[in-house]
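Submitted below is the structure of interest, expressed as structure tokens.
Partial complex: the chains shown occupy the same locations as in the complete assembly.
We just call them A and B in the order they show up, numbering each chain from 1.
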Amino acid sequence: MNKPLVGILMGSDSDLKVMREAAKVLEEFGVAFEITVCSAHRTPDRAHKYAVDAVKRGLKVIIAGAGGAAHLAGVLAAFTTLPVIGVPIKSNLDGIDSLLSTMQMPPGIPVATVGVDGAKNAALLAVQILATSDNKLMKKFADYKKTMAKAVNAKADKLKKVGYKKYQ
Amino acid sequence: MNKPLVGILMGSDSDLKVMREAAKVLEEFGVAFEITVCSAHRTPDRAHKYAVDAVKRGLKVIIAGAGGAAHLAGVLAAFTTLPVIGVPIKSNLDGIDSLLSTMQMPPGIPVATVGVDGAKNAALLAVQILATSDNKLMKKFADYKKTMAKAVNAKADKLKKVGYKKYQ
């Protein structure tokens, strides 16, 4: 694989069931990435080092998924100039804590937050960001959107055909 | 001014008191932008056209601020391949409606959401996105962060000097 452009981090390996979707999307788009477990609270030194080194290692975008008092995305954003995408992971308070502690960053340090458990959208956003300077990738994303529309339309056709009672 | 790279939209001109901050930041960074009022609900055709034309007009990032059932960012994201940054504007329910209707997008159509009334951070995120392919801008953003740190440290010094009773 090429030198990774996107780094996917998660606060705990229990988040992998969600964050796996981000990896799949990047693979599908042929975007080189790396994926690791790194906790803002339990391995703060590694989180610090990861963020500080990210630019020189050639990363372009960081995706960080965490739950509860989800500080990972914010902590990484504090130490890097790269865009950081935050994925609030569902917690024992339904994800509202993850969501607010990812999104409500102070002026100066943005985190690009996607929906709760939105790892797939985080990866698509990373693709869109990279595509701002990569026309081929932009083209791929446009195709992806068309395919998605077709899939919805195919369901509409099926519903029309089989009727709402039999549709499964 | 050069051809705009960033488009700032807001659902109502009453949002300008918040969204103005985005314009100021882009100006400070020398990033060409345009700014307009465009409602997903009251001017849906213009919103549609804006999003469809955005790529060919040379825009790289769209920033959309809206309140209440804040559909603007999502509607634009539906029609464009560019990254769309959503700013939830405080509403008559404290902004929780704006926040959730901006952020909880379905799989396939991400919106990069910043905090409630976070127009400044939206612009900084746009800068970070553009900086992924513009080293000079990346350098400027790094400097911006240093200046910000210095400002905080200056306040710490002042607090140490004058004491917590007299600090104002």
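Definition applied: a residue touches a chain if its C-beta (ideal position, glycine included) is under 8 Å from a C-beta of that chain, and two chains touch if they have at least 3 such contacts.
Bear in mind the structure is a predicted one, so any value in this text is a computation, not a measurement.
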Of the identical chains, 2 are shown; go ahead and state how many the full complex includes.
8
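Basically, only the chains that are shown with their structure count from here on.
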Centre-to-centre distance between chain B and chain A (centres being mean Cα positions), rounded to whole Å:
19
Along chain A, where are the residues that touch chain B in the complex?
55, 60-61, 81-83, 85, 99, 103-105, 107-116, 118, 120-122, 124-125, 128-133, 138, 141-142, 144-145, 148
